[in-house]
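For this view, one protein chain was removed and the others were kept in their places.
After this line comes chain A, so read on.
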């Protein structure tokens, strides 16, 4: 009678500690590795999101002549209703959607084409070109925008001066042009970056596949289109999602162009609208609501794009 419990206990003592003691033994290490990440994740990611959502439910209120201490009043979804009814918000959103629909495919198409060229059997000086294409990305975003602003500004631009001497009236800042002038800057900055991601994905494809295709009589074009492109689809999806999110957060270019172009208003893109609401109008509730809506739009578009791009069409 006394033996059975002993065996049971022994069996248990052989099994359970294996399950139980391991976490205990490594708890220190697990904590050490995860706590810094979790702490930063909570403080710089989760907390600001929660704070923004909470803030978007409040509005600043004064009374009388407005010189008393302003107070924060709970207004529920009023800031969201205001954003959805604000023509400036929709105009700003429409602008970046138009920007994205044109700029993202152009940039990624260009990056893919250049990557295929660099990956082709005929390519020489690949590492040199890789660095050259990547170089613009090393220029900080604002600096890049300022550099281009000097190239666009009617009074300073060498292009405009050249156009004048040829009798051509170049205007990079007109109401219908300035969006594409900005798209040009973004493409210039990010094409090389996306190229690198696609190229590294291309170079991971086993070379013997190309050899087999060549033996079967496939042209280089055929290899590129039917073997290479399908296999870099994950890289295209990644760069695509990044670019979509980047487009929705577009800020540097319009903020810099705002200084030199009449066509770029202070609420030209949603991020500028949110900044103006927060730091000009002191309306942090509205700024938060706009930011939350923008995040939702970015999330939805990214999901839709991901679904379409990863759909198995085999």
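What we mean here is this: contacts are C-beta pairs under 8 Å (C-beta built on N, C-alpha and C of every residue); 3 or more make two chains touch, one makes a residue touch a chain; residues count from 1.
Please note the rule applied: contacts and distances are computed from a predicted model.
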Next on the checklist: Suppose you had to identify the omitted chain by its UniProt name; would it be "Imidazole glycerol phosphate synthase subunit HisF", "Probable chemoreceptor glutamine deamidase CheD", "Extracellular solute-binding protein" or "RNA polymerase sigma factor, sigma-70 family"?
Outcome noted: "Extracellular solute-binding protein"
Checklist entry - Among the options A:52, A:120, A:153 or A:184, which residue touches the chain absent from this view? => result A:153
Next on the checklist: With the missing chain put back, one of A:29, A:166 or A:215 would touch it. Which one?
Outcome noted: A:29
Checklist entry - Going by the touch rule given at the top, which residues of chain A touch the chain that is not shown? => result 28-29, 31-32, 35-36, 39-40, 43, 59-67, 69-70, 149-150, 153-156, 174-175, 259-260, 262-267, 275-276, 278-282
